[in-house]
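Here the complex is missing a single protein chain, while all its other protein chains stay put.
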C-alpha cells in the first residue's frame, strides 16, 4: 500500500512501527491460513516472537510498500514465517529491500482460547532446511525462556526535573485503552498494534534525547510473554539504556492492566530493545549525545547495552567478510 | 489485508466504500507506475472515472481481501485498469470473487498540476484487444460528457419533518474537511477517499428508508469532473431516486467548497448512483418499502431510475443466457 502522511514523521520518513505492523499482519494471515489448511478445529495464529530485524533503508511518503511472506519452518505447535518488505518509488521505479523479519506464531483454538493446536507440517525442499529451521526453533525457545526470567523490571516515573542526556530526562510512557479495532477475532490485541505503540514510545525517548529527526534502525527480538485482552489499559514505557557514537538503544516494556473484567494484577506482556539513529536534514547520520548514567542500575544496563552493540557489530562484520569472499 | 470491525457495519458486512477505496488504491499504484515507466516528466495518475461495478458477494470481518490490478488499455492521455477483488476466509480457505471494476486514470505532471502528460502505450497480445479497448474508451468519453451537462442539481435540506418513505425523509448529507492524509502527493483528494464517503452517505439514506441491515449491491459509473484540493470542505449529499421490489437506487453528489485559499465558488466534483439491497438477519434479501414521490422532479427521477434498473436487468439476463449457451 501507499505510504501516507499519517504513517510518517514530519521529515517524511515512515515510522518503523507502521512497517512492523504491516509485517505482522502479513505473518498473521499466512500462518492462520496454514494452520487451518487441514480439517480440524478452526484456529487463529497468535504472535509469540519476532526475531531481531534491521531497517535497512528508510521508507518515504508516497512510496509503495510490497510485503511478501513465506512459511519457513513448522514445529509441532509453532510456525516460523519469513517476511520481506520492499519499498518501491512508483515514479522512478526504484526498489529497495527495507526489512527482512522472522516471526513465530502459535495456533490458538477459536473455541477455547487457552488451547494450543497442532500445526500441519510443511515439506522441505532439502533436509538441511529442516535441520536449520529446527536449530532456529531451539535457539528462540531458549531465548524466550531467558527473557521471561529476566523480566521483573519496572520503569519508575521521575519526580525531579532531570538533567539533559540523563536516563530520567528522556524516559517516557503512554497509556492506551485496547479497543475493538485493535483486536483479532479472539478479542486479543494484534501483535502489530503493540509493536507500533512500542516504536512510538521508543521514538519519543530518542527524540527527547537528541532533539533531531530520528529513525528506527533495528529492533531486537521481541517476545510476547502473555496475551492482552480487549478492554485492558496498556502502559508502554521506554528508557534509554545505551548510546554509541551514532546510535541509541531504548528498552521498551508493555504492561497490561485488565482492570474492568477480571480481578487480576497488572502483568508484563511484552518487552524489547529498539535501536535508533539521528538524521540530519539531508538524511545523513548525526553524532548522538552520550547518555549520562547516574544510578548503579543505569550503569549496569549501559554495559549490557554495550555488550549487545559490540556483538551485533561483530556479527555484521563477519557477514560482510563472508559476503565479500563469495 | 484483513477486514476489521472498523471496515464493516454492525452486522459484520464490510462497507462497499472500504472495498471501493482498496480498488482505487490498487488502480492508482499500477497506473502511476506505468505512466512513469518511460523517461520523462514525473507524474501521478488521477482517477477520472470508475465504470459500473457490482458487489457480487458480501465480505465479512476477519476475511482477507486480495486485490489484483492489470492495465488493459491506454489511449494517448488515459489508462484503463481492471481490478479484481477476492475475499478469502483464511479459516476455511474458501475464496469468492467480490468485485470486478474498471477504472480510468489520467497522468498529471508533478511539476504542473494542470498539465496532462502522455501515456506510454502498452503491447496487446491480440489486435482485437486493442479494438475492444478503443471502443470502451470512446463509450466512456461520450458518457462523461453527458453527465457533466446533466449536473446542475442541488439537494436542498428539508425543513419540515417528512413522512416515512418519501424522498425528503431519508435524504442525508455530511461535510468533511479535507486533511493531509486524504490526499495524494499533489495535494488532491484520493478518488478512493471520496468514494468511501459517498458510500457512507448512500448507506445512511438506504438505512433510513428501510430501517434494516443494508449492503451495497452495485455502483453506477462514477465520473470525477473536477479535482478536490487539500483544505476544501466537501459536502456529500444523497437522496433516494428509485425503488424496485428488492433494491433502492440512491443518487450521491459531492460538492467542494474551496473556502480558504481561492476566491472560487462551490462546485460539483463527483456524482454517481449507488444501488443497495436490504438483508434479513440471516443475510437473505428483504422486500423494500416503495419510495413515495411527491414533486414533479421526484417523479421524473423515479422514472429515470426505473429506466436504468430495467436496462441493467435486461443486460444481466442477456449475459446469463449467453453464459448458459456456452
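A and B label the chains in the order they appear, each numbered from 1.
One rule holds for everything that comes next: a contact is a pair of C-beta atoms (placed from the backbone, for glycine too) under 8 Å apart; a residue touches a chain by one contact, two chains touch by 3 or more.
Bear in mind the structure is a predicted one, so any value in this text is a computation, not a measurement.
Residue B:233 is the one among B:60, B:122, B:233 or B:292 that touches the chain missing from this view.
Listed residues B:40, B:180 or B:307: the one in touch with the omitted chain is B:180. In the complete complex, the hidden chain is touched by one of A:31, A:213, A:241 or A:271, namely A:213. For chain B, the residues touching the absent chain in the complete assembly are 5-6, 9-10, 164, 172, 174-175, 177, 179-181, 200, 203-204, 207-208, 211-212, 230-231, 233, 257, 259-261, 263.
The chain not displayed touches chain A at residues 5-6, 8-10, 156-159, 172-177, 179-181, 200-201, 203-204, 207-208, 211-213, 230-231, 233, 257, 259-260.
Keep this in mind: only the chains that are shown with their structure count from here on.
In terms of their C-alpha centroids, the spacing between chain A and chain B amounts to 38 Å.
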